[in-house]
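A single protein chain has been omitted from the complex, and every remaining protein chain is retained in its original position.
All chains are identified by letter, namely A, B and C, in their written order; residue positions are counted from 1 within each chain.
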Amino acid sequence: MSAADPSLLASAPGPQIRAVRDEFHGDLLEVSMGPHHPSTHGVFRMMATLDGETVVKLKPVFGYLHRNHEKIGENTTYLGSMPYTDRLDYFCAMTNNWAYALAVERLAGQAVPERAEYLRVILAELTRLLNHTCLAGFLLQDCGASGTPLMYAFREREKILDLFESLSGSRMMCNYQRFGGCRVDPPPGWLEAAGRLVGGYGGFLDEYEALLTGNEILMARTQGIGRLAAPLAISAGVTGPMLRASGVDYDLRKVDGYGFYPRFAFRVPLGAHGDTYDRYMIRMLEMRESIRILEPALRDLPAGPIIDPKARLRGFRAKPGEAYGRIEGPKGEIGFYLISTGGPNPYRYRVRPPSFVNLTILEDLCLGHSIADAVVILGSIDIVLGEVDR
Amino acid sequence: METVEQIRDRLLARFPGAAVTVVPNPGPAAQHSLLLGAERAREIAEFLRDDPVLQLDYCSNVTGVDWPGHLEVVYHLYSMARKHGPVILRLRTANRSDQVTLPSLTPVWRAAEFQEREVFDLFGVVFAGHPDLRRILMWDGFQDHPMRKDYVEPDDYEWEPTAHGDVLAKAKRHAAAAGSAPAAGEAGA
Amino acid sequence: MIGTGLLKGLAVTARNFLGSFHDPRRFVTTQYPEERTVLPEAYRNFPFLVSESADDPMGTLRCVACQICEKECPPQCILIEKSADKKPDANGKMQIYPAVFAIDTSVCMSCQICVEVCPFDAIKMDQVFELATTNRFGGLLLDREALAKPDSYFHRIHPTEAAEVEARLAAGRKAAQDKARAAAAPKAAPAASAPSVQPPAAPVAEAPPPPGTAA
Partner (left out) sequence: MRPATTYDPLLERAPVVLRDWLTGGLPGPARWLADSLITIAALLAVFGLLFAFLTLAERKILGRIQNRPGPNRTGWGGLLQPFADGIKMLTKEDIVPRAADPVLHFLAPVALIAFSILTFAVIPYGRDLVPVELDSSLLYFFAAGAATELAVFMAGWSSHNKFALLAAMRALAQLISYELPLLLSVVPVVLATGTLSATGVVAAQAGWKWDCLPRWVVFTPWGAAGFVIFMISALAESNRSPFDLPEAESELVAGHLTEYSGFKYALFFMAEYFGMCALSGMAVTLFLGGWRAPLPALEFIPSYAWFALKLLALLLGFIWIRATLPRLRIDQLTRLAWKFLLPLALVNLGTAAFWSLSAAWAGPFQLVRWAAALGLVVGPFLLLSRGLASGLAPRTYRYA
């Protein structure tokens, strides 16, 4: 059990289950779920100690996908690290690129033209759409629906990936942002295609919610499960939809106001119970807010250069100093901390991954619930192992 | 939010004997940081978290840095209650070899639990007071600390003929060291 | 009432089931070997070397072995060895050419940074994705002969990008010809009059103007 004061944990285990455990103490079953397990979202392992079906202890074990991304970052040039950031959270390449580009621009004091900032906002919100849609699909897959919601999510994700492919050349490994702007201008017809996609997305969300949100079995499986109290969430550094599901109003797009986000009128949904159902619903509501950002952004995308004329592509050297840049990725706050001593390579290249920190409270959420709930709780935290292990 | 100098003065006023100095950041980002002495670091951290003016209740990022003379741990603190920007704390170890222990700030911010374990795993900084200090990314049997600048890779890769200069050179050393033992796989280009 | 959510869900799946028979939006699979999706023009897979003419690829490679791409390639998967002698390039100027130019496609991640940093537009991204080979060691290490493809092929797969490159190279070639004519003209003039002070010949632009952003 962690050292944080036990009162914070009072919310986690259900009363009736804790009582059962104290009466008769049969021998506990040590089950290792993962790293080769169908529902752990990649090579992630949960060492669960079960009393019958109830989780008594749960230690996450990871590092199976660790390739020392940060050491590679320190041995290649600033530009050379950009394609590697696609492979951090391989679901949201565009937001990883933007976070890294933002950090380097802050390190070097590099200006970014207006058109590039608008393009970055559009691509980040498109990434948020595809990430949250797929999250709902994976969550239902963990609850046992045999693939149907996931296939609808992937059908919509393919449309967004086609947009990324016709823009940056690759569906998932976009390598699209540079220090001071974007690499290439959208081809003719791209903006119209993006407009059509965003226009139709509201209809898809209505049909998706009709299939999922009112579903009694989903409500039974997720309401009241994995309840996360707000003070514990703040203390454990949880960010993103998980934090807002616990009712804490902290969205970096509003707090830091980076990338012209203050120009767009969008709201930040907040949950009241902080359980798995809230985490699912917050993501669905955030998708509708993203559509409210995308429509004006696509409509009045300004003309002009997409990269700062003074931006250096090759042989980029930042003046000695350090900088920490962070953005609101679909999974939470993704930040890059760079220390430069004037050389072509960063002296220290650090990634602050949201999934890795959000996993801190996995055990607190799962205590007292059954093994079937632990799988659903892990699904609602939305982790990607490329980012957790780096 | 107060500037770093104001925070330092308030800290010095509150903790008279503590070592608190400002480390300027020459870059355009101008995110200056506070270097804390290791002995009273946890008290100062708790003060920063509970102080009504600052309320730095969110530790966003914990990073290890390997400087030539010492190891350093950098904490980026934010306030979710007041929504104001980073206050950066730096803790430095005495040297890089034997005196590498620092007070753990996990009891103050639970967010530091996994990230401090990562700094321990990849840099070798021992955190006193950490509830569960184990390697988090490397497997337990691993000896060295890979993120240190003077880390030497084990060269027991299985041999693969690629255009990489150093992999090729390493393969030649292997072939020479293995004497007449045939190199695995056919000769590369 | 307890069952309504389930019934609404069943209605959605029923609509999708019936829709899949007549509504293309609800039947999205393309049968790969028979039907092929049209690749967007910006699609990139592995790089290839551009050669001016198709019949003599090795003779007319645009690459001048300046090894910038080898330095900039993040996974370091390009191996270049310069040639001892020189050969004339498209503008007639004597240039070094790569004796060995190998890309290890088992390591390359098609990030197209080599295309971006190449000042001579000598390396471009290909669109071939059926690349299974039987030999893991030799099969994936493509050498110069396997990488070279004619400029016409480049025009076919990346039309707009090729048009920009063509315009830029034509401008460079015209500048080179004007300068050659200007250098030839004064030789003829002094023959007629006292040799005037030879204007410092602007060094031949080793590289055309720094690569445009639209690489």
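Definition applied: contacts are C-beta pairs under 8 Å (C-beta built on N, C-alpha and C of every residue); 3 or more make two chains touch, one makes a residue touch a chain.
Everything numeric here is computed off the predicted structure, so don't read it as measured data.
Colleague: Please provide the labels of all shown chains that the missing chain touches.
Modeller: A, C
Colleague: Which is it among C:Leu6, C:Ile68 or C:Ala176 that touches the chain not included here?
Modeller: Looking across C:Leu6, C:Ile68 or C:Ala176, the contact with the absent chain belongs to C:Leu6.
Colleague: From the listed residues A:Gln177, A:Asn215 or A:Asn358, report the one that touches the chain absent from this view.
Modeller: Of all options in A:Gln177, A:Asn215 or A:Asn358, contact with the hidden chain holds for A:Asn215.
Colleague: Residue by residue, what part of chain A touches the chain that was omitted?
Modeller: On the chain A side, contact with the omitted chain comes from 29, 31, 37-39, 50, 53, 140-148, 151-152, 155, 211, 213-221, 223-224, 244, 249, 251, 254, 267-273, 277-278, 281-282, 285, 370-373, 375.
Colleague: State which residues belonging to chain C touch the missing partner chain.
Modeller: Spelled out for chain C, the touching residues are 1-2, 6, 9-10, 12-14, 16-17, 19-21, 26-29, 31.
We take it that only the chains that are shown with their structure count from here on.
Colleague: If you average the Cα atoms of chain B and of chain C to get two centres, how far apart are those centres in Å?
Modeller: Spacing between the chain centres: roughly 41 Å.
Colleague: How far is the middle of chain A from the middle of chain C, if each middle is the mean of its Cα atoms, in Å?
Modeller: That pair's centroid distance is 34 Å.
Colleague: Give me the residues of chain C that touch two or more other chains.
Modeller: Not one residue in chain C touches at least two other chains.
Colleague: On chain A, where are the residues touching two or more other chains?
Modeller: Within chain A, no residue touches at least two other chains.
Colleague: Using the touch rule from the top, collect the residues of chain A that touch chain B in their complex.
Modeller: So the residues of chain A touching chain B come out as 2-4, 62-63, 66, 68, 70-71, 106-109, 232, 234-239, 248, 250, 255, 318-324, 326, 333, 335, 337, 339-340, 347-348, 350, 352, 356-357, 359-361, 389-390.
Colleague: Give every residue of chain A touching chain C within the complex, in rising order.
Modeller: Spelled out, the residues of chain A in touch with chain C are 76-77, 79-84, 148, 152, 155, 158, 162, 165-170, 173, 175, 183-185, 187, 207, 210-219, 305-307, 313-314.
Colleague: Any idea which chain C residues touch chain A in the complex?
Modeller: Within the complex, chain C touches chain A at residues 2-6, 8-9, 11-13, 15-16, 28, 40-44, 68, 72-74, 109-113, 116-117, 125, 160, 211, 213-215.
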